[in-house]
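Since the structure comes first, as structure tokens, the remarks are kept for the end.
Note that this complex is displayed minus one protein chain, with the remaining chains in position.
Lettered A, B and C in written order, each chain numbered from 1.
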Amino acid sequence: MLALLIPGLLFTPLALAVLCLLVNFRIGRLFSWVGIIVQVLVALGLWATVADQGGLYYDLGGWAAPLGIELRVDGLAVTFVLLTAVVASAAALHAGAYLDPRKGYQSYFWPLLWFLWAGLNGVWLAGDLFNLYVGLELISLAAVGLVALGGEAPALRAALRYLYAALLGSLGYLLAVALVYGSYGTLSLSGIAELAADHPPAPLILVLAALGLALKTALFPLHFWLPAAHGIAKSPVSALLSALVVKASFYIMARLWLEMGEQAGSIWLAQGLGALGAAGVVVGSWQAFRQSRLKMVVAYSSVAQIGYLFLLFPLSWGVATTTAELAQQGITLHLISHALAKAAMFLAAGNLILAVGNPQVSALAGVSRFLPFSLFSFGLAAVSLMGLPPSGGFVAKWLLLQASLAAGQWWWIGVLLLGSLLSALYVFRIFRASFLETGSDDPFYHPPRSLEVIPMALAVMAIGLGFVANLPLTVMALPVGGGVP
Amino acid sequence: MMTELLLDLLLVVSLLLTALCALLAQDLFRAVVMFMAFGLLMALAWVRLQAPDIALAEAALGAGLTGVLLLDAVSHFRQSDSGAGSGESS
Amino acid sequence: MKLLLVLIAAVVLTVVLGQTAWQILAQPTPVDLRELVAEAMPDSGVAHPITAVLLNFRSYDTLLEIGVLVVAGMAGLSMRAVAPLEAPAMRTSDTLLQALLRWFVPFLLVLSAYLLWAGSDRSGGAFQAGAVLGATGVLLRLGGVPLDFLRPGLMLRLGLVLGFAVFLLVAVMGAIRGDMFLAYPQEWAGLLIVVIEAALTLSIAMVLVGLFAVAPAQATERDWPSREGKR
Partner (left out) sequence: MTPVQLYVLAGVLLCGLGFAGFLLTSHLLRKLMAFNIMGSGTFLLLVGLAQPNNTPDPVPQALVLTGIVVALAATALALVLMRRWYHLSGRTDLQGGPGD
């Protein structure tokens, strides 16, 4: 059974990308609905299989690790594959109803989406350094194609700035791969982990990889390209980018850090990344507060939430393994809850802008009276973003709090609290605008119900994550337990 | 043995010079032509590194097609931007 | 000020990179893939190690890489599908180039076929052959030959995707047969690799010529007189 799940996971998105390229938007939508069902089922099947049998290595093409490419299918990878299945299918379903099929270029949305999905699955599962590079490039180019779809000037400028930042980041990572291959002779991540003990890697490897991938993850101060790209793109695309694409490069950095961090890392690199993350939280939130356009507020909030992710490095370097595990669990849960909440927020923001017809925050006056459903889904997502109990965001921040205390690095607690306060700042500003009363009649266009249900479902999941947090956490901790052919 | 090393040194120096010129040339067209020369010298470097496949690919894809696409873009931009490329040393 | 900062950063990067590279060159590497490749060559279906690595041992990389190429081709097309901005002018059609073409095009086609076939036992392969074929298409386009299949329509998209689709089909057949994804059956490996390479060559050439011919946003009609009338 397993021998069919992984090929199914890798084959379906690529096959659908090919099919959707040959047809127009409407037929492509039909194919994509079928593809979404298959992908979600395969992701669930894979998650269940790993949940009870433990992780495994899957040798692509039948060639074993150092020569061939192996996929590392462990708890963490499978949890993110399932997360991608949920968020990407939500964004795709929303896009099906949200995008205007009459425009010619829209027929390229589905192929780019499926290539993006294939790249994401490739990165979550990859156990080979160069394979991660090619997967990352496929994601970046598909994402740039999605941002630039339509060819208007602001979208083009955002896409160009994003492309150039992504290319420079990829080159930084490729330089690190070249140094790793030069010093170890192998590219397989597991092989390097074994060899790293008695052949300590050069510290430059981790610094280059950190800089390159931080640029692709939009860590402060390298975040200049993100707000325009995520703010101007169409909301299903922004949801995909903010929830998943930005996390792929962080995931690679986290994997490298877990494999080589002990030997190649240093206190300066760990604390430095943590400090940049903390600065990102503060600056991102402050910028989000000062934005006048709704989607730019949500885009800058992404910059802030990404800052939290980089607390993983200081909290997992030179500390007891239990603390490191606590930090990893906190960061993974934060990544999952942020993906769900941010996707819900962007989709809900898209619906609100569609209804109001004006991207400005100030134009939201009266929305709370006439569009309560959309605003409520936006609010629910914001609850998880702010980390209020009982949401998944809260549990994640709680774990990070405990990890910082256990690691004796108390200053991260200040960052966690300040971040929550600041995110409350920019969320309540949006709500204040929407509660202003306008006249008694209803000036808004009411988007179809199917558009409004999707963000609500995602927001409920983000909140629900808080209740079932230990389920993904236990599965995520499953290492690779022997190869199951 | 010595002459081989001198030839390699010559190739590396010209490689770096063409790269520098490609970045610093004031006229865009000359910069792209220098870039194509850089691509061809890279193909020679790959031959010296015992990688004939890459030499072929670099010559055909790197210098050839990338150069053609760049030249097509230059003819489209078609204005000699004097001050735009601030370059490294100016 | 920024110039100084960037220069310092570049010099620091170069020095540290050079020092690390020197250390790495000095140490022997614990794993040597050359022997592993040599051992696995007999059952890889081809004689040339690089083609074996590209299309058999690490074929997943090549599959994703062709995906990247198709995405680039597609983005070019999607920009082009926005209102056609330029007259479908042929750029140059002077006689000297067309005379040269009569000699070059057959030679380049033979060279491309040779490179494709040579890939299995000496240096060559789908990418080099595709690049030469693409260059031929660009030359034809420059020489004023209207390559009609390059109009953005089903034919062009089919051509873009053909190589990728063939590769994907062969890959999934491995999985359906119960073997791993992207695994070729032992005795058919050589033939399958050649079939994949042929389809890839065509698709790479189509993407490259497509990107050149379909490049959007030429200068407007006013300063780029259409040659349509002269034909």
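By our rule, a residue touches a chain if its C-beta (ideal position, glycine included) is under 8 Å from a C-beta of that chain, and two chains touch if they have at least 3 such contacts.
Note that the coordinates shown come from a computational prediction; the quantities given were computed from them, not determined experimentally.
Engineer: For the chain that is not shown, enumerate the shown chains it touches in the whole assembly.
Structural biologist: The chain that is not shown is in contact with A, B, C.
Engineer: So one chain is hidden, and I want to know which residue out of C:A52, C:L142, C:L192 or C:A213 touches that hidden chain in the complete assembly.
Structural biologist: Residue touching the chain left out of view: C:A52.
Engineer: In the full complex, which residues of chain A touch the absent chain?
Structural biologist: So the residues of chain A touching the missing chain come out as 130, 134, 137, 141, 144-145, 148, 151-154, 156-157, 159-161, 163-164, 167-168, 171, 174-175, 177-179, 181-183, 185, 187, 232.
Engineer: Give me the chain B residues in contact with the hidden chain, please.
Structural biologist: Counting only chain B, the missing chain is touched by 4-5, 8-9, 12, 15-16, 19-20, 22-23, 28, 31-32, 35, 38, 42, 45-46, 48-51, 53-54, 57-58, 61-62, 65-66, 69-70, 73-74, 76-77, 81, 84-88.
Engineer: Can you list, in ascending order, the chain C residues touching the missing chain?
Structural biologist: Touching the chain left out of view, chain C contributes residues 2-3, 6-7, 9-11, 13-14, 17-18, 21-22, 24-25, 29, 33-34, 37, 49-50, 52-54, 57-58, 61-62, 65, 68-69, 71-73, 75-76, 79, 82, 85, 125, 127, 204, 208, 211, 215-217.
Criterion: only the chains that are shown with their structure count from here on.
Engineer: On a C-alpha centroid basis, what's the spacing between chain B and chain C, in Å?
Structural biologist: 20
Engineer: Touching residues of chain A toward chain C in the complex: what are they?
Structural biologist: It is residues 3-4, 6-7, 10-11, 14-15, 17-18, 21-22, 58-63, 66-69, 104-105, 107-108, 111-112, 115, 118-119, 122, 130-131, 134-135, 137-138, 141-142, 144-145, 148-151, 175, 179, 182-186, 191, 195, 199, 202, 204-205 of chain A that touch chain C.
Engineer: Within the complex, which stretch of chain C touches chain A?
Structural biologist: By the definition above, chain C touches chain A via 16-17, 20-21, 23-25, 27, 29-33, 36-37, 40, 56-61, 63-65, 67-68, 70-72, 74-75, 77-79, 81-82, 154, 157-158, 160-161, 164-165, 168, 171-172, 174-175, 178-184, 216.
Engineer: Using the touch definition up top, name the residues of chain B that touch chain C in the complex.
Structural biologist: Against chain C, chain B makes touches at 52-53, 56-57, 60-61, 64-65, 68-69, 72-73, 76, 78, 86, 88.
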